[in-house]
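All protein chains but one are shown at their positions in the complex.
As written, the chain order gives the labels A and B, with residue 1 at the start of each chain.
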Amino acid sequence: MKNILIRIRLLVFACLLTGCDISVLDPQSKTADNQAFLISFSFALMMIVLIIVFLLMTRFVWKYRETEHNKNTIPKDIKGNKKLELTWTILPILLLTVLAVPTIAVTYNQSATTPKATTQDDAIHIDVTAQQFFWTFTYGNGKESTNELVIPENKSIVFHLKSTDVIHSFWIPSLGGKTDVLPEKELVYKIDNPKKGTYDGKCAEFCGVNHTKMRFTARVVSEETYQKWLTK
Amino acid sequence: MNEQAALFKDKQLGFLIYLFVESVMFATLFATYIIFTPAPSSPRPIDVFEAKSVILSSVFLLSSSGTLIFAEKGLNVRESKQNLTGLGITLLLGLIFLGLEIHEFYKYVQEGNGLTVNVFMSAFYVLVGLHAAHVTFGSGWMILLLIQYKTMKQSYQLYTEKQRIFQYYWHFVDVIWVFIIILVYLPYLL
Partner (left out) sequence: MTIPFFGKSIFVPSDIIAAWILSIVLGAILFIYVMNKRKWPLIWEYMRTTNHRKIGTMYILFGVIFFLRAGTDALLIRLQLAQPHAAFWVFQQEKYNELFTTHGTMMIFFVAMPLLIGLMNVAVPLQIGARDLAFPFLNAVSFWLFLAGAILFNMSFFFNSAPNAGWTGYAPLSTDTFTPSVGNDYFVFSLQVSGLGTIFTAINMIVTIVRHRAPGMRLTRMPLFSWATLITSFLILIAFSVLSMGLYLLMFDRMFGTGFFSGDTGNPVYWQHLFWIFGHPEVYILALPAFGIFSDIISTFSKKRIFGYPAMVLSIILIGFLGFMVWAHHMFTVGLGPMANTFFAITTMLIAVPTGIKVFNWLFTMRGGVVKITTPMLFALGFIPTFVMGGVTGVMLSVAAANFQYHDTHFVVAHFHYTIIGSTILGIFAGIYFWYPKVTGKVLDEKLGKWHFWLFIIGFHLTFLPMHVTGLQGMPRRVYTYQWGDDLFALNLTSTIGAFLMGSSMLFVGWNLYKTHKHGKKVGNDPWDGRTLEWTVQSPSQENTFEPMPIVKEMDPFWYAKVSGEKLRTTNNTRPAPISVNTILPFCIAFSLSIMSLGMIYTWYLLAVLGGASAFLLFIVRSLTDERKAYDLKEGHSNE
């Protein structure tokens, strides 16, 4: 049983590594790339933990299982073992420290903020308005589009997110993680250097009857196409 | 005696834990009040609160803790007159406090500051209102105690336990009131 579990898990792992079209692990922007790194990195660390636990467990269950031979023996009374116990207190702490460092770095960089905190000038600013159950994107020159987001490649895109009713969540798996869209409070989320392509966007916070259908497409296009599209 | 003492200790501990639960609940409501006050829209707390009514009701409620201690002394030495007057006055003070509270709420509503005008008022009413509900409940409890004392169909020991438990409750409600003064009224009356 345990062996099978390990194998299944490895299979998934292999699948994750090769990508097999899993959108989050096939990042198309710098932002998503950092996140995918964190995912793979933490996954690898966790695999260490899993394997240790599975191995120990298989071994102990097998070696000490009840047999005709030891059925009536009464095992030696062991209360504990300071050294062992210290080991499995300290090693996990070390492991978590290793995980914490990139976590803090990327989190500091990427957490959504309030409008004041962003001061990058060459970024493209887009207002995103979520409403039951569609998305409106407003661009710098006042152009609006519904359920279709168009952005230029290799730029920093700053999204100003706002909802007119309940909480929604703005998510383009290939380009970066989600940020909630709150009523009456603007949040700002930045996506760096998206690559050309067409990606699915979704509302990721349950928002009512047609939450399922609150999807949009995000088209990342070249700079010229973007400018042309803007003035169209 | 020992047996009863042990059973009473159970009850005492249980009730004190219950009061802990209550204090977590009130703490949550205090937090709510602090977060939402002052609200972006009017009225502001200064427009609403009045020092006079707060002081007045505080005098009545806080002194009722004193009269309750007086009653307890009587209970301990089996002075039934002292206990009865103590309890009676406590009840009276509690009821006067309630009357003042109702009057205060009524006045606010008359001035157009009801439950729904803004979040500050809402937070005020759900907090102070819950406290008032506790006082109401306590008053009913006291009446029940008085009846039980008068008829005394149980052992004196058992009655004593009941009144003790009630005392914890009443003092607790008073302490909450002190926090209401400090956190709800004072910052906006000074």
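Basically, a residue touches a chain if its C-beta (ideal position, glycine included) is under 8 Å from a C-beta of that chain, and two chains touch if they have at least 3 such contacts.
All values derive from a computational prediction rather than experimental measurement.
In the complete complex, the residue from A:151, A:203 or A:221 that touches the missing chain is A:203. Residue B:158 is the one among B:59, B:92, B:109 or B:158 that touches the chain missing from this view. Contacts to the hidden chain, counted on chain B, fall at residues 1, 3-4, 6-7, 9-11, 13-14, 17-18, 20-22, 24-25, 28-29, 32, 35-36, 39-41, 115-116, 118-119, 122-123, 126, 130, 140, 144, 148, 152-158, 162.
Residues of chain A that touch the chain left out of view are 1-2, 5, 8-9, 12, 15-16, 21-25, 32, 34-36, 38-39, 42-43, 46, 49-50, 53-54, 56-57, 60-61, 64-66, 70-71, 73-81, 84-85, 88-89, 92-93, 96, 99-100, 103-104, 106-114, 163, 165-167, 169, 171, 173, 176-180, 182-185, 187, 200, 202-212.
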